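Working notes, structure below.
What you see is the complex with one protein chain gone and the rest in place.
Letters are used for the chains, namely A, B and C, taken in the order the chains are written, and counting of residues starts over at 1 for each.
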Amino acid sequence: MQRIGVFVCHCGSNIAATVDVKKVAEMALLEPGVVHAEDYQYMCSEAGQARIQAAIKEKNLTGIVVCSCSPRMHENTFRSAAEKAGLNPYMVEIANIREHCSWIHKDMEEATKKAVILARAAIAKVNLNAPLKPGESLVTKRALVIGGGIAGIQTAIDIADAGYEVDIVEKTPSIGGRMSQLDKTFPTLDCSACILTPKMVEAAAHEKITIYTYSEVEAVSGFVGDFTVDIRKKARYVDSDKCTGCGVCQEKCPSKKSLSEFNRGLNTRSAIYTPFAQAIPNVPVIDTDACIKMKTGKCGICEKVCQAGAIDYQQKDEIVTQKYGAIVVATGFDTIKLDNYDEYAYNQSKDVITSLELERVMNAAGPTKGHLERLSDGKHPKEIVFIQCVGSRCADNRGKSYCSKICCMYTAKHAMLIRDKYPDVNVTVFYIDVRTPGKNFDEFYRRAVEDYGVNYIKGQVGKVIPQPDGKLLVQGADLLDNKQILKEADMVVLATAIEPNPDVRKIATMLTASIDTNNFLTESHAKLRPVESPTAGVFLSGVCQGPKDIPETVAQAGAAAVKAIGLLAKDKLLTNPCTAKSDQLLCNGCSTCANVCPYGAISYEDIEVNDHGIRETRRVAVVNSALCQGCGACTVTCPSGAMDLQGFSNRQIIAEVDAICR
Amino acid sequence: MSHVNKAKQIKEISGVNPLKCMKCGKCSASCPSYNEMDIKPHQFVSYVQNEDIESLVASKSLWKCLSCFACVERCPRDVKPGKLIDAARQLVVREKGQTYLSPDEVPELLDPETPQQLLVSAFRRYRR
Amino acid sequence: MSIENNNEFRPKIVAFCCNWCSYAGADLAGSSRLAYPADVKIIRVPCSCRVNPMFILRAFEKGADGVILCGCHPGDCHYTTGNYYARRRMTLLFSMLDYIGVENGRTRVEWVSAAEGVKFSQTMNEFVEKIHSLGKNVRLGDLRCKN
Partner (left out) sequence: MQELVSRAKELLANGTVERVLGWKAGDLPYNPEPAYFYVEEDFDNFVYNGFCGANLSKYMIEASKMEGKTLVFLKPCDTYSFNQLIKEHRVDREKAYIIGVGCKGKLDIEKAKKAGIKGIESVAGADMSDACDTLTFQTIYGEKTCAYADVMLERCHVCKGKEHVISDEVIGESNDTKDAERFAEVEKIEAMSPEEKFAFFQKELSKCIRCNACRNVCPACSCRKCVFDSTKFDSAQKANVDSFEEKMFHVIRAFHVAGRCTDCGECSRVCPQGIPLHLFNRKFIKDINEFYGEYQAGADTDSRGPLTNFTFDDVEPSIVTERG
């Protein structure tokens, strides 16, 4: 039997004016287990807490109920007060007689009655409370960053600067990501490579950062503070230690017909290649699908020309297993496929391109060496049409429901750069809305209109019709003039919607991080915990969480780093003790609970049991208390009632129900 | 029937929720009969939303729409003005006793250049 | 309604509120002094998905006249998915109660965010009114009666 003390707070007159606190204390004494009851002006004050502590010691209390304000306010206060008096903090329950009683009722008799019942429920619950102890788990002081774009690089640098080891895993042969493909950046128009390359070099040179390029995360196990990750280092067929990055192999390679991924397939590359000149590491990889030696056994030219002897056709994939305390996802984005948008003729004409492709066309290292040319015939265009919101803001199932956020600004940038470099080119932008929230953003867009004479037309384009003479007939609407417009263009640029990198689904599943219908990773709280995944120890950086531009990405990358550092700085983690617990005697091992667990906290073990003299092996659920957040979804789904939630057990809740309905 | 009811009826017949429109104008940009119309396809949506059905059914546009459904196909918001126009037409047809044209009115309106197929499909549409 | 009249029906109403949204919403209703009848007693649970249908039936068994479950709005669950499971469970449970002839207004689910003090108070007022109109819960108490 418990020895329970009940402490009724007046909260000045907040409670006492409407609730007869003396009566509540008096009635509480009649409840089973209650050996002490008192009321006091301010229970949360130091004097109030001292009274509680004194009673705990004097009367050997095993549990206490404080009738006061909301537990959201002072539960922790009373728990730590109890703990200081030697009582387990989880033997404290709060009856909320302020927010849920005195403040909403006027009649004293009625409010007092209700307060008595609320106290009764709390007493009934505390009668069934058991002391709980937070668990402890160790923290591995190393972070993993998945994705080596600007988000991943920034996060890694920030974590490494705080003194922790960081590994970056990047799928492609070089870090740099989308930003490395951009020509200029808004709203300052500085060159993307000029600001990105130093960051790439800094990451590569950082003594605390290890970069795994051409590598993918293969498996993740463990939990916050103690993840174990398998990283597959795909075979490059080039020894990174020996390669000097001279580039002769790429020059001499006879297989030069593969489409360049980096240039969005607008030109070709050799079978042995680095994606771009400033690639880090500057070590090529061999594309086995294109390599003549790999396909036929003949050739081997790269091996012959390599002075460093770095070519190794026998290289195999390698699995690196590493432990991490924190994982940051920075998997970025891609543009959507335009197969559903026949009306824009993207698949019919080479001169209809996406904005990302235009970035490559404008770039000095791109397929046209930076000259603005039609990709069909290399001619200089005179008339360029930009179409906004291609696949963004779509309620149908062809595109994405969200605004891709960056298109308005980069289109203004493109328009401006073209008009600046080629004043003879007319630029028309068809838009639905121009969205420019951001520092100096609207000014930037207005400059495009006012200083550079870009023709903005409010209205969408219905159709792009390739003409026999190679021109593109653009049929659009001008909603302000209420006119339909037919415009002959030489090039059409589509502001294509962006979507999370499709690989993120696989990664999210491995991390048990949740993902929304658009494949964006879900944050723990949309406003207050925007860079944390609901899965403890997993953080979000960049566009994998939602559309953003570079400054926002960098800011979020830093924020994710700080959260990761906050975790790595701890030696041990205290875990919430109100976790689910499976009764092995009752568990059927049916796996239903694991299906509803949002944290992947439930696993199954085969245990040897002796059941009435029969030895058998039984599959039972085991809850990892470091991962469990205590939602209780499993407890209800469990058909046998084997799963229960500590601190909110079935019997405790039923006792409260009974006390209220008595 | 009040304006409100008519607007409601159009929404019901078409299954269209005009509130979903984000006024991008892709319908008007797609419309092959745009220049013939007095009320433009994107305006159809706001007329229904504002419950100004009188103007809508009195408009030339109602009978200029070819039901090519380019706007239905391309509308990014699932608003589909073509369906609204079709519904407005049905409203008129219903009020005219299921017939917009009586057969004896037809010869006078005929253009000898008009292909037979078009006539047949027109009858299919206007005589429900 | 005055409480001096002892013959007046005072329903027993149990409200399960999730800790993160609805309990906080109830707190906000309190601090905003938005009154609702004292018949409603709140039980705090970590998440709407913690509420076992057995708890609800238990409440009726013990004489409750109405049971309401409040949780975070779909999509806003603190545990990301808890309320989705709760939604399915409660839909099926309520449908079953309706099927066996229990008045379907006695149970309710309402999504109340931490910012919706007004909604919490309104919901409780409406619910109590509904239970008043249904009167005392006898059917669940009498479901199995040997005749």
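Here, a contact is a pair of C-beta atoms (placed from the backbone, for glycine too) under 8 Å apart; a residue touches a chain by one contact, two chains touch by 3 or more.
Fair warning: this is a prediction, and the values are worked out from it, not measured in the lab.
The absent chain, not drawn in this view, touches the displayed chains A, C throughout the complex.
For the chain left out of this panel, the touching residue among C:Ala64, C:Leu93, C:Ala114 or C:Val128 is C:Leu93. Residue C:Leu140 is the one among C:Cys72, C:Ala114 or C:Leu140 that touches the chain missing from this view. Touching the omitted chain from chain A are residues 517, 583, 585-592, 595-596, 604, 616, 619, 637, 639-641, 644, 649-651, 654-655. The omitted chain makes contact with chain C at the following residues, 53-54, 57-58, 61, 74-75, 81, 84-85, 87-105, 107-109, 139-147.
Quick note on the criterion: only the chains that are shown with their structure count from here on.
Seen from the C-alpha centroid of chain A, the farthest chain centroid is that of B. Rounded to whole angstrom units, the spacing between the C-alpha centres of chain A and chain B is 46.
Separation between the centroids of chain A and chain C, computed from CA atoms only, is 35 Å. Within the complex, the chain A residues that touch chain B are 343, 389, 393-396, 398-399, 430, 432, 458-463, 475-479, 482, 484-485.
Residues 20, 22-31, 34-35, 40, 42-43, 70-71, 74-78 of chain B are the ones that touch chain A when the two sit in their complex.
Of all the residues in chain A, the ones that touch chain C in their complex are 70-72, 96, 98-101, 103-107, 109-111, 113-114, 117-118, 121, 514, 522, 525-526, 534, 578, 596, 598, 629-633, 635-637, 645, 648, 650, 653-654, 656-658, 660-662.
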